[in-house]
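A single protein chain has been omitted; all remaining protein chains appear in their positions.
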Amino acid sequence: MNRYPAPELKHVPDDIRARILEVQEKAGFVPNVFLALARRPAEWRAFFAYHDALMLPDESEQKVRTLSKGDREMIVTATSAANQCLYCVVAHGALLRIYEKKPLVADQVAVNYRKADITLRQRAMLDFAMKVCLHSHEIGEEDFAPLHAQGFTDEDIWDIAAITAFFGLSNRMASFSNMQPNPEFYLMGRVPKQK
Amino acid sequence: MNRYPAPELKHVPDDIRARILEVQEKAGFVPNVFLALARRPAEWRAFFAYHDALMLPDESEQKVRTLSKGDREMIVTATSAANQCLYCVVAHGALLRIYEKKPLVADQVAVNYRKADITLRQRAMLDFAMKVCLHSHEIGEEDFAPLHAQGFTDEDIWDIAAITAFFGLSNRMASFSNMQPNPEFYLMGRVPKQK
Amino acid sequence: MNRYPAPELKHVPDDIRARILEVQEKAGFVPNVFLALARRPAEWRAFFAYHDALMLPDESEQKVRTLSKGDREMIVTATSAANQCLYCVVAHGALLRIYEKKPLVADQVAVNYRKADITLRQRAMLDFAMKVCLHSHEIGEEDFAPLHAQGFTDEDIWDIAAITAFFGLSNRMASFSNMQPNPEFYLMGRVPKQK
Amino acid sequence: MNRYPAPELKHVPDDIRARILEVQEKAGFVPNVFLALARRPAEWRAFFAYHDALMLPDESEQKVRTLSKGDREMIVTATSAANQCLYCVVAHGALLRIYEKKPLVADQVAVNYRKADITLRQRAMLDFAMKVCLHSHEIGEEDFAPLHAQGFTDEDIWDIAAITAFFGLSNRMASFSNMQPNPEFYLMGRVPKQK
Amino acid sequence: MNRYPAPELKHVPDDIRARILEVQEKAGFVPNVFLALARRPAEWRAFFAYHDALMLPDESEQKVRTLSKGDREMIVTATSAANQCLYCVVAHGALLRIYEKKPLVADQVAVNYRKADITLRQRAMLDFAMKVCLHSHEIGEEDFAPLHAQGFTDEDIWDIAAITAFFGLSNRMASFSNMQPNPEFYLMGRVPKQK
Partner (left out) sequence: MNRYPAPELKHVPDDIRARILEVQEKAGFVPNVFLALARRPAEWRAFFAYHDALMLPDESEQKVRTLSKGDREMIVTATSAANQCLYCVVAHGALLRIYEKKPLVADQVAVNYRKADITLRQRAMLDFAMKVCLHSHEIGEEDFAPLHAQGFTDEDIWDIAAITAFFGLSNRMASFSNMQPNPEFYLMGRVPKQK
């Protein structure tokens, strides 16, 4: 499966193991990316620090960083689909369903976001994210106007670009190393919780 | 939603209504494509006749047409994803899960079939289908050898190509007319039947 | 030549043979597609039923389906060229020349329709057909306005999309099976009939 | 039609007019490119000097420059089709038909050279020409072997590349300036001469 | 210039300022990326932690992580050119010249690495890096063999992929925010130091 064997949990540094156990506690399982990257602790720490900075912004910043958790996962799902990254589409599609409380939205965004049941604001957000993902060299001042028109702040636009860029890194690592999504992700958010 | 309003069931010709009721009986709902295309009965009849000829081959042909139902739906799912057709990926992904009895396979095939948990024979089948889908003008004699090596007959290869070609038609009709998959499809084959 | 041997006329089912003889009577030869597909009668019937529904609309529909025979063949020629399908460009290019009574138009449309001597209405028709052919997933509501502006009805737009989609199927079947156009097609419509 | 008006024949410099009259004498008409480029005499002279150096090699070089006239026009037709240049496909397709004495070959080569009725040697020649046309930066030493295997000399390979490169220039000039092929070209080589 | 104003050095957190001053001390100027990203300290810290983990591996790992500093900057230069990122091509091209002690190599690698004066081992390294950069979803087991044949370890291959992935993130951030390379970079490593 994964081309690079993941370390056993007992062999990873304490700080990394602590975070992994915390995630396991919350999710009920350890998402494969946490163990797969742990074979290189320094990269692991940088990866998750970056992830948290983009996906879990401090509450004190809420006025200028207005993307919801659902918005953020939607960006990840759409751009990871453009990069054909199995791990991220499945894992973040699950989170997208949960945060948006929409069991169908992840499949829609992954297959063709233009057909998805999302807001006009989210459509503009994804149009920009896809350009960052696929043609970042062509981005110019004219690409900011439609986002401002939808009420996005400059900090939001930075977030859209940075989330796209960061998961472009994640997509390449997962695809190259053949990282597989945990089976649990496929069903999360599709059916009522108590199943 | 759908750009062209679907006719009411009571207004469609008898033969079409009969088939639709039969499908409804079996599936528990009417897949949108049946009503969406019914606004043009002649096209409807040709479409489903073609569909049946490719997807439901006569048992008498089983010796030379060896693709399983799962194989056929897998071709549809993979090539419809390449065409970014929401309707077909969701609807035929559901059938793929059911026929293959693999709740995860449709998402894998849709996102990146190279990472999917499928057989080598299926991988060769999808490599060929994707070339027919995306670069049919480049197909040459050399593309048949890997399929023969996996035990496919010439009739199987015709089936792979024809299924790809037919659903390329279906993909374009669904995308252009903004046909939406029924919500029921998204969950089919993911959880045990009696849920 | 053709990778799959065509059946002999005497071995095809009666209804198929009747249509083939009718075409031969009219054209003076049997276009290869009629025999090549006849090896699978069910697909043959569906294929030509679909063809007729799109290319030979009932006269009763003329008010809302306003594409001329020349328009229809022009769509086939342009999109088949985009798919690099030799059979369809040559065979339908011949019909295009005849219906439009323009000996040069098929070559123009096949090489670069933007340079062809066609009406603005036909140019808008081909712009849309090419998008259905090559990027159907990107079609949105905004693509309908230029067609309405040229007087196309919603039924016309359906026709443009469906003809493009159907011949995309035809293109893939012809290219994959190495179907060759009859030599007669190459010259049809280029010189006065009585030559 | 042509975006830049062509000069009248009487206004072009004597040497250019002499060549044009010579062509007219031979062909029965003046191919539009001769007049269209004559508005800039220095470019005209360079263009036709380059053309002649590549398309009319000196007989003394025949041992190492073995491409036939038909081969040369076949390269032009195939690569001009890849560049979607109407003028060159139609004009040089006509010459290709005449030199190869094959009324069907130009349409085949223009639509999809992989399906054309040409020799294996010509197929290798066109594979290389298309790579020079579309991906010249990817050409490496490994691309020369299949050509040597078909008996092409290094001078032949230079000819294939240079003809492709030169007509890539010609294609861009014709497309940008909307140069139209003379109607006479469309039919040349399709029917017996005495028409 | 930069779309997002960089903070003044005196306003950035102490740990960040310390690193910036250290770089300034060594390079003689502050590379713009250090200040541009400092407007978001958490992202800054993750970015440079990631950078250091990939570009400055611990000496204890040298046996299995054998890429030289020049190799690493060569990957950055080649893939940043594919992404058309001005900042990274210019800044890392400078480092590439210095580490490789080859004043011409950065321009060669940036324009067309296939023509660059590099070793066969570096050519294989860049072939893989470019595939991770542009088509990561197509990477399979067969892509590892040519790297092993050149003596790369599995850790080296991880490094090649991770450097490519990380600078793909960097490229997108720089292009989207219009980050400009410092003028000093353009000339570094081109002329003898004491100039």
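Here the chain labels run A, B, C, D and E in written order, and each chain numbers its own residues starting at 1.
Here, a residue touches a chain if its C-beta (ideal position, glycine included) is under 8 Å from a C-beta of that chain, and two chains touch if they have at least 3 such contacts.
Being a predicted model, the structure only gives us computed values, none of them experimental.
**Q** What shown chains does the left-out chain touch?
**A** When the entire complex is considered, the left-out chain reaches A, C, D, E.
**Q** Hey, which of E:V90, E:I139 or E:A165 is the one touching the hidden chain?
**A** E:V90
**Q** If I consider the whole complex, including the chain that's not displayed, which of D:I16, D:L67 or D:V132 touches that chain?
**A** Residue touching the absent chain, from the options given: D:V132.
**Q** Which chain C residues would touch the chain omitted from the figure, given the whole complex?
**A** 112, 114
**Q** Considering the whole complex rather than only what is displayed, give the residues of chain D touching the chain that is not shown.
**A** 3-4, 40, 42-43, 45-47, 49-50, 52-54, 83-85, 132-133, 136-137, 139, 141, 144, 154, 158, 161-162, 164-166, 168-173, 175-177
**Q** Using the touch rule from the top, list residues of chain A that touch the missing partner.
**A** Touching the chain left out of view, chain A contributes residues 137-138, 140.
In the analysis below, only the chains that are shown with their structure count from here on.
**Q** Suppose you hop from chain A to any chain it touches, then on again the same way; how many hops at least until you reach chain C?
**A** Counted as steps through touching chains, the separation is 1.
**Q** Per the centroid of Cα atoms for each chain, what is the distance between chain B and chain D, given in Å?
**A** 45
**Q** At what distance in angstrom does the C-alpha mean of chain E lie from that of chain C?
**A** 52
**Q** Which positions in chain B are in touch with at least two other chains?
**A** Within chain B, residues 84-85, 112, 137, 175 contact more than one other chain.
**Q** Between which chains is there touch?
**A** A-B, A-C, A-E, B-C, B-D, B-E, C-D, D-E
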